[in-house]
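Apart from one protein chain that is not included, each protein chain of the complex appears where it belongs.
Let's turn to subunit A:
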């Protein structure tokens, strides 16, 4: 019995000993244009400069769901992520705070040129790619389908919603494995450049384009232990956003260099330019849009109740 108790205590200590080491700041992000502030901040060294002596450990993820897994395991301190996974994780009780906005809009529904899809209605019986189940684009696709009276196969309908990493969508289209995709930029513009058809632009997909696509989250325990680091990071984040808006051409080069490094795909600058015009970069957070998102999350069946998002939002770090 004493042995069991000592084992349990050991396990208890092990869990509570996962306190963050402020010597490193672990940042999660994706190789998408919607995460451009992260890409610019990394490429131009803005983040590392702001963090001073703390080492920046940046890790790329395919989608919000894989990122949130690492977050749950306590391996991520700060992250750029879509509101869908962030809200889901917060609802499940993860120590998470949404501290700033990063980008808005910047996701479109593209159909393969020989798929015969011309309107949303034609999605019936087709295979549609999203970055992953339960992520931001998946939730907005399900809402879009519902508005058209369609349903995903998993809900008893006939639209096959398939998770495909955004950077792999070009290959999936080329091989004919999917008929359409709701993807974040720059992959939408990249598909369009290959002659595929835009069915829903960033504006028509949802809320006239007034919706957050990427937000910045922080591990609440990390924020409590290292408020100065969070403030410094968010200052750098604001700088990156300002740079993106002030100097789009230079920002595009920086983004492209990071994308090539991360995905092995170098995009045509014109593609990136078009993708940029469809994405807005801002640090502000639209609580109404986030609340609507949480409602869509329930509608998609990924949660049973809309949480009080105000308890998860913490814009104070940004204001300092």
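Throughout what follows, a residue touches a chain if its C-beta (ideal position, glycine included) is under 8 Å from a C-beta of that chain, and two chains touch if they have at least 3 such contacts; residues count from 1.
Heads up, the rule we're going with is that contacts and distances are computed from a predicted model.
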Name of the absent chain as recorded in UniProt (options "SbsA Ig-like domain-containing protein", "Binding-protein-dependent transport system inner membrane protein", "Cell shape-determining protein MreC" or "NAD-reducing hydrogenase HoxS subunit beta"): "Binding-protein-dependent transport system inner membrane protein"
Option touching the unshown chain, where A:246, A:304 or A:319 are the choices: A:304
Among A:97, A:135, A:226 or A:258, residue touching the chain not depicted: A:135
Touch with the omitted chain, as defined above, among A:154, A:174, A:269 or A:287: A:154
Sole contact to the chain not displayed, among A:49, A:92, A:118 or A:266: A:92
Contacting the left-out chain in the complete assembly, out of A:26, A:44, A:112 or A:127: A:127
Interface with the undisplayed chain - residues on subunit A: 8, 11-12, 15, 65, 68-69, 72-73, 85, 88-89, 92-95, 127, 132-135, 153-156, 160-163, 177-178, 298, 301-304
